[in-house]
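The other protein chains are all here in position, but one chain of the complex has been omitted.
Lettered A and B in written order, each chain numbered from 1.
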Amino acid sequence: MYRYDEFDRKFVNDRVAEFRGQVVRRMSGELSEEEFRPLRLMNGLYLQLHAYMLRVAIPYGTFSAAQMRKLAHIARTYDRGYGHFTTRQNIQFNWPKLEDVPNLLAELADVEMHAIQTSGNCIRNVTADPYAGAVADEIDDSRIWAEIVRQWSTLHPEFTFLGRKFKIAVSASDYDRAVVRFHDIGLFIKKNDAGETGFEVWIGGGLGRTPMIGKISNEFVPAEDLLSYLEAVLRVYNMNGRRDNKYKARIKILVHETGLDEMRAQIDAEWAAIKDSALKVPEYEIERIRAYFAPPPFETLGAVDRGFETKKFENSEFARWVSGNVVAHKQAGYAIVNISLKTDDLPPGDITADQMVDLADLAEIYSFDEIRATHEQNLVFAHVKQSELFELWRELGETGLAMPNIGKVTDMIVCPGLDYCGLANTRSIPVAQRISKRYADLDQQFDLGELKLKISGCINACGHHHVGHIGLLGVDRRGEEFYQITLGGSGAEDAAIGSIIGPAFSSADIVDAVEELISLYVEIRNQGERFLDTYRRVGAAPFKSRLYPEKLDAAA
Amino acid sequence: MPLLKGGKIVEDAWTLLADDLELSKAGFVVVSLDRFIRDRDSLVACSGPIGVRLTSAQSPQLIADALDVLLLIELEFPAFTDGRSYSYAQLLRRLGFAGEIRAVGNVLRDQYLNLKRCGFDALEIKEGETAEDWGIATDAFSAPYQVAYDTEKPIMFLREQRLAAQAKI
Partner (left out) sequence: MTHHVITANRLNDGLVVFMGKDGCWGNSILDAQVLETDEDLKVRLALANAAEQAQIVVGPYEIEVTENDKGEVRPLRYRERIRAYGPTTHADFAIQDVPGHLTHLDDVSPVYFNGVG
């Protein structure tokens, strides 16, 4: 993974010093809250319902065991002993004190971490495929390019006060594991006929109030022109994006209102003017960064490990965990391990400091020191020997992190909701926990197969409900907590925005309603169909009439 | 408001002329874009140095053909969170504007470095802010990551230089 050189180290230290000064000026009153707010947001510091919340950046979700240990230390020293992994591969702490944050950031800088631009109207953490460097279906390691974009976007002087937040994601596979099509800019790495690397660029994707799938703004931007092209897009957006209405300020609205052809023309005109400039990405820099993402020192192993196969045969729980959480690795004899943070002990995505330390130890032993965070609020050990999977599974079990539910109905994306967030309409975590309890039976979960359920506590859609196979949106109905159901969304390469199925359900009824939908799926599914597939085959009507039978009677 | 230019508080030689006022002074007059478009010929002919003040909704493309007759372009920050003028400044520099680009309106000390890097060379500052603050803010970072208008070599180039130096050894 990327390691700082002296320039990177100096940079984060400069940033810590700058923020320390800003905190001093805030505490003395020299900066008002109104002035301080955008500055602290650009260091990832929110003021939420109960306390400050600090969002620490994990660039493209990759971090080391040493960094995980530091995060555990921070959780214990500056917070309440736990952290929360987010839908953009970052980690959040919910209870830091403002006066402690500069020291907290200094400690992060010691391990090459920071909280730069994890909030604010600027370019945010560049996210990437959590299986990068490990999976066979990628044509390059998306993190190399995510790192190049990260450096270019860090404290970019021109794009620090955009109309709104700006999110970029990178993928190098036909399988979209990073919700790329729903980002402000989505980058798909491609190779042309000459074998040269370039990017298919999508712009204007997003969730929130007006969910939109992105559109292709350029079919192939050569690798060396990536930064000049991004600069052109950002410049056009910065100059022309709406500033009158916070809910219409993302680039997706600009694309929608301008029209794609005109948008492409404006971007191309700007790009032409700046393409052949110092913005060209030098070959030596690409190679320098690529070197950091070289494969770890794999052993030469057979494709199949006999011990592993035997263990699966002998231990059905282990076999189930493998079936649920373990994915094929491109290197013979290795595997990708998903670690679910959706257990019933903690809110979804949460992890205790003790668990963090345990995982750091395990990563050192089993996965070359490296850990990944996914946008689904889970973790990954990307390079585990098949022969060691059984031991790893046992150790994960001891730390409470062996839940085999990856991709299953209880592996939900859930926003913090009204329990934590000042923007929320309703709570979301309790609903998730109730659904989880209803589907606690693992046999049942496996029978249901892949079922992506996502819950947002408000229309900002931080829980990604628009792209859930089943999505839940918390709404205030007559002063009560209600939940609206959407069906048929997908954040993968079959991108789709879910459709509202009908009137919202009360908090008391919502879990039963979800169960009705899932029961119907079981009744009418064909062999091998996921919930999403069945929904696409039969449409909304059967699900509607199942949930709202009285409407059927009324029509009759 | 005090004017900060080149890291020092300086006298402001310019006057902002309201749209409805007659031109009485010869030179160092700043007018709105509308006024400039309306009275361009007479402004250029009669007075000395002229400048234009753009609002944050007005792109410099609108005066792209007038850059060699203008000595000053003022770019507005109606709120310090409105970052359009950073792009306007970069655009002006790329179009070859060599005169003064001044930030007017609401800017915080914490934005001085952004302003400098985007091609601003002067700004109106709040009462009480000093030239020293400017110095502190612009020195806050040793080296930036990305290319911008200002002449600083971003980190990528510093790395190349170091590589080249090592290769020579």
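Everything below uses one rule, namely that a residue touches a chain if its C-beta (ideal position, glycine included) is under 8 Å from a C-beta of that chain, and two chains touch if they have at least 3 such contacts.
Quantities reported herein were computed from a predicted structural model and do not represent experimental measurements.
One chain is not depicted; across the entire complex it touches A. For the chain missing from the display, the contacting residue among A:R80, A:K190, A:R209 or A:R320 is A:R80, taking the whole complex into account. Within the set A:E219, A:E257, A:E299 or A:E480, the residue that contacts the chain not displayed is A:E480.
Across A:A17, A:L47, A:L260 or A:A328, the residue that sits in touch with the chain not pictured is A:L47. The chain omitted from view is touched by exactly one of A:K246, A:R306, A:R394 or A:K437, namely A:K437. Along chain A, the points of touch with the absent chain fall at residues 26-29, 33, 47-52, 80, 95-99, 347, 418-420, 426-427, 429-430, 433-434, 437, 476, 479-481, 506-508, 511.
Here is the rule we use: only the chains that are shown with their structure count from here on.
Inter-chain centre distance (chain A to chain B, centres taken as mean C-alpha positions): 38 Å. On chain B, the positions that touch chain A within their shared complex are 56, 59, 80-84, 86-88, 90-91, 94, 108, 110-111, 113-118, 136, 140-148, 154-160, 163.
Taken in their complex, chain A has these residues touching chain B: 5, 7-8, 10-11, 14-15, 17-18, 21-22, 31, 35, 38-39, 121, 151-162, 227, 235, 238-239, 243, 273-274, 277-279, 282, 284-285, 288.
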